[in-house]
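As you look at this complex, bear in mind that one protein chain is not there, while each of the others sits in place.
Now for chain A:
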Amino acid sequence: MTTVLKVEQITKIYASRGKMTYTALNDVNMQLEQGEFVGIMGPSGSGKTTLLNILATIDKPTAGRISINGHNPLKMSNRDLSKFRRRELGYVFQDFNLIDSLSIKENMILPLALDKVSSSEIERRVQFIAERLGIENILDKRTYEISGGQKQRTAIARAVIHEPSLLLADELTGNLDSRAAKSAMDALEQLNTELGTTVLVVTHDPFTASYCKRILFIKDGKLFTEIRRGSSRPAFFQQILDTLSLLGGNFDDIPSTRLT
């Protein structure tokens, strides 16, 4: 089994305007193997988004090492970094971030188009992914013509169409009702089992988290504990709730994706 993601002793310190500093991540270590489906949970303000942004290479840690599929993004130039992002990473946002001026299909193929993949290959992949995610009937629609669940599945399709080595998702069900959340997570699970996509989701929602095979809990910027799923999801769901109550903290807010 190959290691897709290896994070060693990541620390992130924010320096605010005064001499005040704030440690958002403190000595975080983790490792993801090929084909894993991992969740990160924690109260709001615990550093989940910060961690995900660092893994998505749009933010840099203060200290520590990262290796994604054998590459070290911290040593890359700007230009290589964006190329790396669009080849090796897929990103799903809470608010979909679909582009209104493009059709569903055009939204999906964006990473491929940016990478100058041939149009016949593009068509092939679109067909392949759209079938799996059940969006082949809405390919020619526009973003404002489809439901939230469909939007999120489109966003997932866009994130995996270039077969990234790692799929990152930040609160991807945060803007969805429970039915749409289920359909999005079902889609993600299917991709994980059928295509072997490695998935890392950040969430504060136990139901969403119950799709994962393994969950890392994070508190005040530190890894707190880790639980693994057995055979049944309902049992896992209960296990998650128990761990959360142990963890304490505030889970009621609706965190939003932020870049900084």
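Going forward, a residue touches a chain if its C-beta (ideal position, glycine included) is under 8 Å from a C-beta of that chain, and two chains touch if they have at least 3 such contacts; residues count from 1.
FYI, contacts and distances are computed from a predicted model.
**Q** The chain that is not shown, which UniProt protein name from "ABC transporter permease", "Histidine kinase", "Carbon-monoxide dehydrogenase large subunit" or "Ferredoxin reductase" does it carry?
**A** From the choices "ABC transporter permease", "Histidine kinase", "Carbon-monoxide dehydrogenase large subunit" or "Ferredoxin reductase", the unshown chain carries the UniProt name "ABC transporter permease".
**Q** Check each of A:K6, A:H71 or A:R142 against the chain that is not shown and name the one that touches it.
**A** Counting the whole complex, the residue in contact with the absent chain is A:R142.
**Q** Which candidate, A:L110, A:I146 or A:L247, sits in contact with the chain we can't see?
**A** A:L110
**Q** Considering the complete complex, identify which of A:R86, A:K182 or A:R214 is in touch with the unshown chain.
**A** Residue touching the chain left out of view: A:R86.
**Q** Touching the absent chain in the whole complex: find that residue among A:N72, A:S119, A:T225 or A:Q238.
**A** A:S119
**Q** Go through chain A and note every residue touching the omitted chain.
**A** 56, 58-60, 78-79, 81-87, 89, 91, 93, 97, 99-102, 106, 109-114, 116-119, 122, 142-144, 158, 259-260
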